[in-house]
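This is the structure I want to talk about, given as structure tokens.
Removed from the display is one protein chain of the complex; every other protein chain stays in position.
After this line comes chain A, so read on.
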Amino acid sequence: MTLQTLYTIIAGPLAVLAITGFVLGCVYRIVMAVRQTASDRMVIEYFHPRYALRSILRWLTPYSTVNMRRHPIMTLVTFVFHLGMVVMPFFIFAHMLMVYEAFGLSWPTLPDVFVEWMSWAVLLALVFFLGRRLILPEVRYLTTLSDYLILLLIALPFFTGIWAYKGWWAAEWVTLLHMLSGEILLLAIPFTRLGHMVLFFMTRGYMGSEFGGIRHARDW
């Protein structure tokens, strides 16, 4: 198979598959969680939009909770990592260009140098997380094989992304690998622990409602 055909498959049907799988998977997660409230009525009964939002925003703001301040480095790393992983990919020129070529949509993007540094930061963050898992006894005790695999799964698209951008050895092939690993990661989100990306809003929202609406106490 030539590079060109592989590219057409990975950038075409596979990309469509990954994105639809991701979206449908997330919807499925949310629907399932809501359906399971049938035997856990309280979650719906006590849900309180204002308090839910209050808690969610609080926990999305760096250093605004007691525990975030107790672990200043972990907090810094976590926020940089999540920004790099969740937000940044939308603002990469090459990514935008693909959407532009397919649908004619365009938007402002970040300078490539910045993207490169952020990608390194994401990789460093992964090393930091790996270190925590290996060194801190309380984290090591909880860690399972899948937790390590997830770190690897996230590392791949970032590492290959830098590689391709730098134009190192066999960059065309690595570009394919980059796209492929990105697609796998996207598809994995709803079906692994990475699903916390959507479930965070539900669990935190529920606790925010309970604490704000009934317990009249802060939950941070």
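Definition applied: a residue touches a chain if its C-beta (ideal position, glycine included) is under 8 Å from a C-beta of that chain, and two chains touch if they have at least 3 such contacts; residues count from 1.
Keep in mind that, in the parts below, contacts and distances are computed from a predicted model.
Student: Can you work out the missing subunit's protein name as recorded in UniProt? Choose among "(Fe-S)-binding protein", "Cytochrome c oxidase subunit 1", "Nitrite reductase" or "Amidophosphoribosyltransferase".
Tutor: For the chain not displayed, UniProt's protein name is "(Fe-S)-binding protein".
Student: Looking at A:A102, A:L136 or A:L149, which makes contact with the chain not pictured?
Tutor: Selected residue, touching the omitted chain: A:L136.
Student: For chain A, enumerate the residues touching the unshown chain of the complex.
Tutor: 32-34, 36-40, 42-43, 45-46, 55, 59, 65-67, 70-71, 74, 132, 136-144, 147, 193, 195-196, 199-200, 202-204, 206-208, 211, 214-220
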